[in-house]
Each structure stands twice: as C-alpha cells, then as structure tokens.
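The other protein chains are all here in position, but one chain of the complex has been omitted.
Up next, chain A:
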Amino acid sequence: MDITHPELYGYLAGFKTPEELVDAANRAHEAGFRRMEAHSPMPVEGLAEAIGFRKNRIPAIVFLGGLLGGLGGFGMQYFSAVIDYPLNVGGKPLNSWPAFIPVTFECTVLAAALSAVVGMILLNGLPLPYHPVFNAPEFARASSDRFFLFIRWDDEAFDEVETRTFLEGLNPETLSEVRP
C-alpha cells in the first residue's frame, strides 16, 4: 500500500445509539486499535476516554492566556501611569492600582476567552475543509442522528480483512470503506 496515498483510508461503522458506539469504541480499544476516531452529533459521555483520549490541554491554555492577559493589562496601565506619562493628580500615588483593577480584569477575561476559542480550534486541527471521512455517503448523518466509529488505515493493528471482520462483529447498522 502506498503510504502517502492509501487507497483505503479506513473503515467506518455506523451505530444508531450513543451507547452502542461507546461499547464498540471500548471493544476496539481492547482489541488493540489506537488510531481510531468516534464521530457523534453531540458530545457523548465517556466516548473520548473510550478511544483513548486523555490529554486535554485546553484548561492549561486558558489559564496561561488569562494570566498573560491580566499581567499585560496591569503592566500596560502601570507603564502608562508611572513610567511613560506620569501625571500628578492631587498628590495621589502614580501607581493607583485600585483604579487599574477593572481594566486588568477585562484584559484577563478577554485573553482567556480568546485562548479558549483559538486553542480549541487549533488543537482540533480546524479549519480543515477536506477530510476523507466526508466521502462516505452515510457520514452526512453523523451531524444529525447517527454515531460512527472510524478505524484508520495507519493503525498498527489495521488489516484490510481482519479489521472488517472485527467491525462486522460489533453489529453496526452500516459499515463502509472510506476512500480519500
């Protein structure tokens, strides 16, 4: 098989309910499959764990974003009021930090929110206009009412015949080959 242009990208098994999909994903993980993906029209509890997804870096990214935003916001005001443009107002301290809190807070929230969204989009590898899985005709229902397990050709345990047999054993509603 050509490594860069596989003729068969993988197998896509469709299920009717989220419970069947979680069950199938667990069994595929037990069978040694690692490069697989589960597609559902809504978040399904336990599905990400079932396909072996552990590292969710979003919280760390948001925390860092917020921290930088807050420090940056306060730093900007400090620089403006104390270093770059000191202005004595009624003998009050130049670093009048209580007055800087609202802007610092807004900058924290803004940076944290932007990092949550941008982090989520980039870690998910979006925007991605083309993906072979869209070629399977029944995949159109993955966004409305069907649940899919997808095993990729580059999985170490993948075998054109055996994997198909394994998936058939899970009693899917549909089973099809995905070609790029």
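Here is the rule we go by: a residue touches a chain if its C-beta (ideal position, glycine included) is under 8 Å from a C-beta of that chain, and two chains touch if they have at least 3 such contacts; residues count from 1.
Everything below uses one rule, namely that contacts and distances are computed from a predicted model.
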For this session: If you had to name the missing chain as UniProt does, which of "Urea ABC transporter substrate-binding protein", "TldD protein", "NADH-quinone oxidoreductase subunit D" or "Polysulfide reductase, NrfD" would it be?
Result: "Polysulfide reductase, NrfD"
Seminar exercise, completed: Contact with the hidden chain, among A:V44, A:L71 or A:L175, goes to A:V44
Exercise. Which residue, A:L8, A:A31 or A:M120, contacts the hidden chain when the whole complex is considered?
Worked result: A:M120
Exercise. Mind pulling the chain A residues that touch the left-out chain?
Worked result: 16-19, 25, 37-44, 47-48, 50-51, 53, 56, 58-59, 62, 66, 76-77, 80-81, 84-85, 89, 96, 99-100, 102-103, 105-107, 109-110, 112-114, 116-117, 119-121, 123-124, 126-131, 133-134, 140-145
